[in-house]
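Right, one structure below, let's go through it.
A single protein chain has been removed from this complex, and every other one stays in its place.
Our next item is subunit A:
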Amino acid sequence: MDLSRVQKELKDCNKDREISGIGIEANGGDLTHLSGTITGPVGTPYEGGTFLIDVRLTGGYPFEPPKMQFRTKVWHPNISSQNGAICLDILKDQWSPALTLKTALLSIQALLSAPEPDDPQDAVVAHQYLRDHATFVATARYWTEAFAKRVTVGIEEKVQKLVEMGFPENSVRKALEIVNGDENMALEKLCSG
C-alpha cells in the first residue's frame, strides 16, 4: 500500500474539515483502518447528524477501492439499515486510483442528499422511500436524532469512565470526539496510541 499517499490524503482532507464536513482519522498508527466522518447535508433528514464511517484499505490501495461502511445507523435506501453497507459504484467497479478517500466520502455525502432508490442496498427502505415518502423522511430524521447526534449524550460519563482507566482527560475527549462518542472505539484508539 502507498503509505505516503494515505498520509498525504489524511493531511489534505483534514485541512478544510470545517468547510467540507469530511474528516478522516487513523485509528492509532494503523493506516489500513481509518475512521471517516461526514456531516449530514443541510436540507435533508440527515441534517445535524454526524455519521461515522469505517474505512479499511487493502494492500492494493489506491489501485483497489477502499472498503467503507457506516458505523452510525442510518435510514437510507442505498445504505443497509442492518449493517451500514453502502451501495455506491465508485466503491466497486467504478473506482479509479485517481479518486481519494476524501472524494469517496464526499460521494457518500452526496448520496445522502440524492438517494438512488432504483439501485437499493436496503429494499425495505427503498420501498418506503418510493411508496411512503413522508414516513421515510420521518424515520430517517428520527434515526439521525437517535443515532447520529450522540456526541454529547452522556459524554461526561464516558469521559469519566475512561479517565478512571488511566488515560489523560485531554486525550479521552479528543478520542471520543473523533469516534463520534463511541466508547469502545475511543478505548481502542487510546490503547493503540
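The criterion applied here is as follows: a contact is a pair of C-beta atoms (placed from the backbone, for glycine too) under 8 Å apart; a residue touches a chain by one contact, two chains touch by 3 or more; residues count from 1.
As a working rule, contacts and distances are computed from a predicted model.
One subunit of the complex is not drawn; among "Misato Segment II tubulin-like domain-containing protein", "DNA primase large subunit", "RBR-type E3 ubiquitin transferase" or "Translation machinery-associated protein 22", its UniProt record names it "RBR-type E3 ubiquitin transferase".
Only one residue from A:2, A:30 or A:54 touches the chain missing from this view: A:2.
Of the listed residues A:85, A:99 or A:163, the one in contact with the hidden chain in the full complex is A:99. Looking at A:64, A:119 or A:169, the residue that reaches the missing chain in the full complex is A:64. Interface residues of subunit A with the unshown chain, by the touch rule above, are 2, 4-5, 8-9, 60, 62-64, 90, 94, 96-99.
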